[in-house]
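Of the protein chains in this complex, one is absent; all others appear in place.
So that you can tell them apart, the chains are marked A and B in the order they are listed, and the count of residues begins at 1 in each.
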């Protein structure tokens, strides 16, 4: 199996992982079958598509990748009817973290290829990793978790990985930069959790509020 | 009156119908005149514009169609000041269903013309039909109704019609495919209501929840 094929397999795994996460959230919110389909699809291909439209790859390749869209649709239907059997908890956390890393660095690579600078690349990578989830949360009527869940380094992990791709693509070459970036995303997310780190949360009133995690 | 002129008249009727629906929702939410204008415009031309941007028709033709935009603005002002006299209930339902069918199949036709496959076309048609309404609901701070109102086949009806356009454009030709698709949207929405059908709603806890229709 060549490197291209391996990458393709990984992108498929990541896309289906995100589709599962989106579908499960729709089930929790008691959405109907259409809602499960929409949330699975938005979470799976939404972030990359936003990045593509903003970056000028129009129409976004995901929208013309029919086998992948069939897989997303099938995943959504399976989640809708068999959600009691879908592995959640630690298994989903592992797959989700790996997918986040993969999407963030591939998005960053797109940014580098478009000639973006540091912050442009960080934006491209972060949107690719967490953009679909942000739209999903908005559609659920919720404040996107990545904006306030200071105990989960999620968007920040994606941003670090994307920034690493920008800094390392030149000196190390694309392949090595992608690998290091992915490992960095995983290390930041998992490491911060194990170390019990939290992102700084500004305190508007000068004293502790009614719970920094619950705006 | 030629076929092109007829289609243009129908698109105007559909656009104004959607502008009325959006304006009425803004009035219900006690938005001010600017809010009524924004919600009318978003509902009327938002879905098609999102489809156009994603599909590469930039700027979206609706944004340069000044007579249509004047009509939308005039509709919004009329709804703001004369909303007690706007027909709602069954009349709005009939116009809204016909407009949904029209926009879904025209959106699907755009998808077919762009070379989209089955799911890409279903996406283009569904976004054209319900995308404006989704943005409108998000702006109102609400979970979009199409995601959970299992008793109203709305996005699903649009999806069926769009799928039909994809499957039938080749064998039947564009005109016949558009006609069949529109009728299918209307049949699915009205028929499912008359038959009392509901979309499946996954039950997260294994038992009946506090109301599948109210997430």
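Keep this in mind: a residue touches a chain if its C-beta (ideal position, glycine included) is under 8 Å from a C-beta of that chain, and two chains touch if they have at least 3 such contacts.
The shown structure was predicted, so the numbers you read here are calculated from the model rather than taken from an experiment.
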Of A:7, A:54, A:71 or A:92, the residue in touch with the unshown chain: A:54
Which of A:70, A:93 or A:118 contacts the chain that the document leaves out: A:118
Sole contact to the chain not displayed, among A:13, A:71, A:92 or A:138: A:138
Residues in chain B touching the chain absent from view: 26-36, 38-39, 41, 49, 53, 58-60, 63-64, 66, 69-70, 73, 79-81, 83-84, 138-141
Sites on chain A contacted by the missing partner chain, in the whole complex: 53-56, 58, 114-120, 123, 134, 138, 141-144, 146-150, 155-156, 159, 198-204, 206, 209, 212, 214-215
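Heads up, the rule we're going with is that only the chains that are shown with their structure count from here on.
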Distance between chain centroids, defined by C-alpha means - chain A, chain B (Å): 29
